[in-house]
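With one protein chain held back, the other chains of the complex are shown just where they sit.
Chain IDs A and B follow the sequence of writing; residue 1 opens each chain.
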Amino acid sequence: MAESPSAALRRLGFELPPAPQPKGSYAPAVRAGPQVYISGQGPMRGGVTIYPGHVDANVSIAQAQEGARLAVLQGLAAAAQLLGSIDQIRRVVRVVVYVASSPGFNRQHEVGNGATECLLAIFGEAGRPARVSVGVPSLPLDFPVEVEMLLLAE
Amino acid sequence: MAESPSAALRRLGFELPPAPQPKGSYAPAVRAGPQVYISGQGPMRGGVTIYPGHVDANVSIAQAQEGARLAVLQGLAAAAQLLGSIDQIRRVVRVVVYVASSPGFNRQHEVGNGATECLLAIFGEAGRPARVSVGVPSLPLDFPVEVEMLLLAE
Partner (left out) sequence: MAESPSAALRRLGFELPPAPQPKGSYAPAVRAGPQVYISGQGPMRGGVTIYPGHVDANVSIAQAQEGARLAVLQGLAAAAQLLGSIDQIRRVVRVVVYVASSPGFNRQHEVGNGATECLLAIFGEAGRPARVSVGVPSLPLDFPVEVEMLLLAE
């Protein structure tokens, strides 16, 4: 029998953070039929942005990749709050990775890997989404990276 | 009986503008099953951009919030044109708010509230979507903000 996502999460030493508190008039996750739309997530811990700033300026690619992973785990926490458990997630369909970038930085796809490698590790091939990685000049709360996800649920 | 969205719109003193004219080879709104995808909208009146420029430079957060609201109303006008009425909208699923930002501006989520507070006022909890707010260096027609929406229809 295949390992469940929550078992994989434990094996990998990852931990779901508390479900994110919306910073305004929106929901962390919204279900529409089998689809679950997750709001944009940035890396935070205890209400403080991790690695604030711009990738390739004061934030390294490795730090941004870790930030992308933290953002993914936060998004999965929002999904778990809505669905009961990440074991209800059947497929990761689409991931968008917005990277706070200087105009000269063009390795956003490497930052994107920080998000999707984590999803592959947890969900196996069901965690391999369509992906968009783009640069942005700045993000809310000085996030170095923001991750949006679309999931399919049971 | 709950107030209809069109009645709430009137009570709030909002008015749907004429449905937006596409600035190119696309449709203002496209239906796919129950889902209705609305094209990116910026604040315009009479073919002229309202509050052109960049937030935190020549456009204030309050002006950008009003611009986001105008963009939402324009998107709802596109939905009404397709569906007959905004009373056919069952749920606002996803909203993306692109904010024309200087690299130092990181309160895009406050601009995003201008879009989603208006949706909450009109649709109640059915108007609370998953949301993404990001900065961009510039937008078509010098929009200070552009809003994309995904709706569910009857």
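Miscellaneous remarks
Methods note: a residue touches a chain if its C-beta (ideal position, glycine included) is under 8 Å from a C-beta of that chain, and two chains touch if they have at least 3 such contacts.
Keep in mind the model is a prediction, meaning the values are calculated, not measured.
Screening A:Leu16, A:Val30, A:Met44 or A:Val136 against the full complex identifies A:Val136 as the residue touching the chain left out. Counting over the whole complex, subunit B has residues 22-30, 32-33, 37-40, 54, 96, 98, 100, 102-103, 136-143, 146, 148 touching the chain that is not drawn. Touching residues on subunit A toward the chain that is not drawn are 34-35, 91, 93-95, 101-110, 112-113, 116-117, 119-120, 128-137, 150, 152.
Keep in mind that, in the parts below, only the chains that are shown with their structure count from here on.
In terms of their C-alpha centroids, the spacing between subunit A and subunit B amounts to 25 Å.
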